[in-house]
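For this view, one protein chain was removed and the others were kept in their places.
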Amino acid sequence: MSTMLSVRDLHAGYGESSVLQGLNFDLQKGEVVCLLGANGAGKTTTMAVLSGLVDASSGGVNYDGQDLLAMASHQRVEAGLSLSPEGRKVFPNLTVEENLVLGSFNASARAGRAARLEEVYTLFPRLAERRAQSAGLMSGGEQQMLALGRAIMAKPRLLLLDEPSLGLAPMIVQAVFEAIRKIAATEITIFLVEQNTHAALSVASRGYVMSAGRIVHAGSAAELRQSPEVRDAFIGGKSARTIREARHA
Amino acid sequence: MHYIPQLIVDALLLGGIYTLMVIGLALSFGVTRVINFAHGEAVMLGAYGAYTIALVSGIDPLLALPLLMVIGCLFGMALFKVAIEPVLKAPHVNQILLTFGIGLVLQNVAVMIWKADERSVVTPYAYSSFQFGEVFVPGGRLIGFGVAVVLVGALFFWLRHTEFGRATRALDEQRDAAVLVGINVKRMYALAFGLSVALGVATGVILSFIGAISPFMGFHILVKGFAIIVLGGLGSIVGAVLGAFLLAFAETAVSYYVPNGTGWAEAVAFAVLFLVLVLRPRGIVGQAVAD
Partner (left out) sequence: MKLDYRSYILACLAAAALSASSAVAQDTIKIGVPMELSGRFVAYGASGKRGAELAAEVYGGKVAGKKIELLHRDIQSESQATISVFNELVNKEKVNYIIGPIASPTVAAAIPAWRQTKPLWIVPGSSSTKLEEEAGSEPEFFHAFPYAYHYHQSVAAALKSQLPTGQKVSLVFSDDNYGRTHQPYAKKYLTEAGFEIVAEEIVRTNAPDMNPLLTKIARSKPNILLGLVQTTDAVTLTKQIYTRKLPVPYLVGTAATQLDEWQKAVGPAQEGWIGVTTYLPGLKRPGNRDYPKLFPPSDEWEAAFIKKYGQEPDFEDAGCYVSAMLLFLAIEKAGGDDKAKVVAELQKLDVKNTLLGDAKFGPTPGGTKNQAFSDVVVFQRQSEKNVMLFPPGPTVGKIKSAVQ
């Protein structure tokens, strides 16, 4: 297996504050890996740095043999790195179809655009139904599908997904992750940020846990699923409270 | 009351001119979020360009229009890359001062080249007019209206149906996502800015035969343009067109029905600006702008 992405000692932040304090991890080609952690751990910042929305202050990222940090955002998309951002960020006044077409804006993705559009519509029948509607008028779940579809239109080799379950009802989350599973079945490498650990671990083969800008734990999906301390202490929930109460008892 | 048919004609034609004036400003602000305080000077230079070409070679301003627009676009793109791109992340005040400064320099260059006296281009159609009963339609302004319709139509077509046009709309709405789909933001900004200058130049060419031009005409145009943009909604091109016609109607109505109304015309623009800022800051169509 060859390395798709290799992150070394990555530091980044906003203005004065430093969020990523030396991040290290690898992704192999074709893998589906998840990044877990509590709010404020730096997960979205990680995605932002990888996609180029935010600049790194130090460290290195190797993307399939290339120096990613030296590439401008549009060059990264050109090279096959595509992010479906937190909060969807669809183009509200453009139609569903226009949003998708824009996903394949970069030159290398324009060829085969029509074929890929059909693939997306097959994957997300709801989008096909609503292709002429303004994206801003759709429900959260539909917008998430649209954001995913748009990211796929870029013909990605590394697909970054930031909180796809955010704000969605459980049934919709299921539908969305069903689609992610289908995408995962292809050769695309997927890196998935999620607070919904159950959903994340249902599609990822392994994962990292992040806290205060660093990776603090790594493991296979099975390990992470069965580690109550790690899971609950960093994600929160009933077990965490029990442990704390036990300590004070 | 018997003024109404003439009022409508006057207001429509004025609205066409205002639209031309403003559409470039709306495009550049909507996309780059930089208020171009030198836009009035783009208009002024377009007017002088048409005047000079007419003077030196006798070529009609309308024929010179496409060439001047192309020159304006290239110049705008170059200016953006050199002067404005470096301050994209700077505080808004800095950007305003920079474009204002560029405007002043251009004004003084114009004074040096063309002196400060007023000029105008004389063309046969500028003086033509049509009479429909009691209503009179001036030919020059009608042509200006026609050019405005064509250019605005072309702009909307471009935005709707071309790759870069679609990308411009995307950039206008959601900057982050535009970056994520691989749009080269800096190049798009330069293109949008260049197009906005081209539209300003077109306005100037029309004004060169409709009225008088002077190196200082840019300032009034900018002030009015700004009022219209705020009225229509910052960042919305449709809003800018609506705002242009609304202001034209308001001013013309005041001119006709208020004694000494033409003396109040500028005040109308400011009154409208004030009311909009108080009652509906986002304008008729615009999106809320954080700052």
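So that you can tell them apart, the chains are marked A and B in the order they are listed, and the count of residues begins at 1 in each.
What we mean here is this: a contact is a pair of C-beta atoms (placed from the backbone, for glycine too) under 8 Å apart; a residue touches a chain by one contact, two chains touch by 3 or more.
Since the structure is predicted, the reported quantities are computational estimates derived from the model, not experimental observations.
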### Task
Report, in label order, the displayed chains that the undisplayed chain touches.
B
### Query
Which listed residue (B:Leu7, B:Leu88, B:Leu159 or B:Ala250) would be found touching the missing chain in the intact complex?
B:Leu7
### Message
Touching residues of subunit B against the unshown chain: what are they?
### Response
3, 6-7, 10, 14, 17, 111, 115-120, 122, 126-129, 136, 138-140, 210-214, 217, 220, 251-252, 255-256, 260-266
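Definition applied: only the chains that are shown with their structure count from here on.
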### Query
Along subunit A, where are the residues that touch subunit B in the complex?
51-53, 72-74, 77-78, 82-83, 85, 89-94, 98, 101-106, 109, 150-151, 153-154
### Summary
subunit A partner, complex, touching residues on subunit B are 163, 166-167, 169-170, 173-174, 176-185
